[in-house]
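What you see is the complex with one protein chain gone and the rest in place.
After this line comes chain A, so read on.
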Amino acid sequence: MKDFNFYLEQIGEIGFTEEIVHSIVYVSGLPQAKPSEVVMFESGEIGQVLSLGEDLVEVLLLTRSELRVGTKVVRTDELLQVPVGESLLGRAFDPLVKPIDDGRLIGGLKVSPIDTQPHGIIGRKQVSESLETGVTIVDLIIPLAKGQRELVIGDRKTGKTGFLLQVMLTQARMGTVCIYCVIGQRLIDIKNRFEFMEEMGIKKNCLIVATSSSDAPGLIFLTPYSAMTIAEFFRDQGKDVLLILDDMTTHARYYREISLLAKRFPGRSSYPGDIFYTQAKLIERAGNYKKGSITCLPVAEAVLGDLSGYIQTNLMSMTDGHIFFDIDLYNQGRRPAVNPFLSVTRSGHQVQTFLQQDLGRKLTSFLVEYEKMKEFMHFGAEAGETVQNVIELGRKLDIFFNQPLGKTIPVNANILLAGGLWSGVWRGGDDEDFKRKIEEVILNYETNKGYKTKVDELIKSCNKFTDLVNSLRMDSEVLGVAQKI
C-alpha cells in the first residue's frame, strides 16, 4: 500500500473522523466511498468501510491505536487484499501478512482479494481421496476426505488442539500445505504452535496466520478470511491444502462485538442476524476442486458438552460432519477424547476402500455392544464367556485407540492392528505386553520398507475385513507373533 499523501492526491477526496466508538469510526466526507473499501488515516492506520450512512461513513478499524476526532481519512479505491505467495511457507504472520515471528519482511508476493464469492459448482468435483489424520479412532471410524469440511467441537481443554496438531503433522509429512489459523487467542498459544512446527520439522509445508486477543477486533475478524485466501492461492497451484480455523466461536464473538458497536440490531444471543452468512461464505470456499483441494477443520468450543448452542449448530450445518471431543471421556483419561457415537462424517466413507468401510462398520457396531456390556457389568451380574470376550476385546480396543499427543500412526498400520485384535492373536495377554506389541508393529511399519510393502499388499488383497482377519489367523507372522494359529 502507498502512503496517505499518495491517495489524497490520486483520489482527490478527504474525510474527517467525527466519532470513534472503540473499533468503529464514523467519518464525514469521502463522497464516493464504497462498502468494504479500504481507507487510510493520516496516522497510517487502515480501516475498512462497513456501511454508508446519509452523512457519515462507518469504518471498521483494523489496527488498535489511539485515533483522534478530526483525523483526516482518504479512500484507497481498493478492496482489502492479502499478499500471497510461496514464500509464506514456514512463517507466522497476521492477517495483513505482517510477520510476527522473527520480523523479516516477506517478499516475492502478489495480492489477492480477501473476500471473494465461493466457487460455483462447475469448478468443483466429488471428494475422491481420503485425508489421513494419523489418529487411529478418526481414521478407522470417522474418516475424512480431502476437500471435506469437518467441524472439531468440544469443551475447552479436551484435546482438540492436540488432535489438530497431529493431523497437521501427518499431512505436512505427506506434502500437504497446512495452514493453522489462530483467531484471537493468547500469544503464548501462537508461539506454541509455531514451536511445534519447528520441532517436528514440518515448517517448510506449514504456515500460521494469527491474531492474539490484544489485536483490534477488526483484524481478528479478518483472520480466517485471510487464511482462506492464502489457502486458495495454494489450491490454485494444484496443491492440497489443510486449513485449520481455531476457533470459530471466538470469531463469532468478535463479530458480535463489532456489530453491537455498529448498532446493528441484535438477534439470538445478541449475535447479528447475518452471523450465519458471515461464517458460511467462508466455509463454503473450502472443498474439492479440479485444481486442488482445501480441507477445512473449523473448531468450535462447546460448553459442558452442549452441542445445541447457536454458533455450534450453525457450524454443524455448514460442515460435512463433526468430531466431538467429550469432556467425560477426557476426564476418564481417554486420549484423544473423541466420542465415536456423537461424531459424524458425511463424506469420508465414500473415499474409503471396501475393507476400510467394512472395518468401520464392524468397529462401530462392536463399540455399541461393548458400551451395553459395560453397563450390564455395573450391576455386578456374573458374566458369561461371550460377555467376558466382548469386555476383553473392548478393553484392548480402548488401549488401541489411546494415542499420545504428537504420535501419528499410518492408516494401514491401524488396519493391520485392528485385524490382529479381531483375529484374537493377542487374546488373554498382558496390557503392557499388548501395548509393546502395537508399538513394535508401528515402528516396523514406519522404518522397515520391506515390512511396509508386505502389509500394504496384504491389505490391498483383502476386500472385506473378514478376509484380513482370516489371513491373520492363518499366518500371524506379520503381527510379530511366532506361533501360527
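Throughout what follows, a contact is a pair of C-beta atoms (placed from the backbone, for glycine too) under 8 Å apart; a residue touches a chain by one contact, two chains touch by 3 or more; residues count from 1.
Methods note: contacts and distances are computed from a predicted model.
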Review point. The complex lacks one chain in this depiction; which UniProt name from "Nucleoside ABC transporter ATP-binding protein", "Act minimal PKS chain-length factor (CLF/KS beta)", "F-type ATPase subunit delta" or "Spore germination protein KA" does that chain carry?
Key: "F-type ATPase subunit delta"
Study note, to complete from the structure: Contacting the left-out chain: of A:G29, A:P83 or A:G154, that is A:G29
Check your understanding: What is the set of chain A residues that contact the non-displayed chain in the whole complex?
Key -> 8-9, 12-15, 28-31
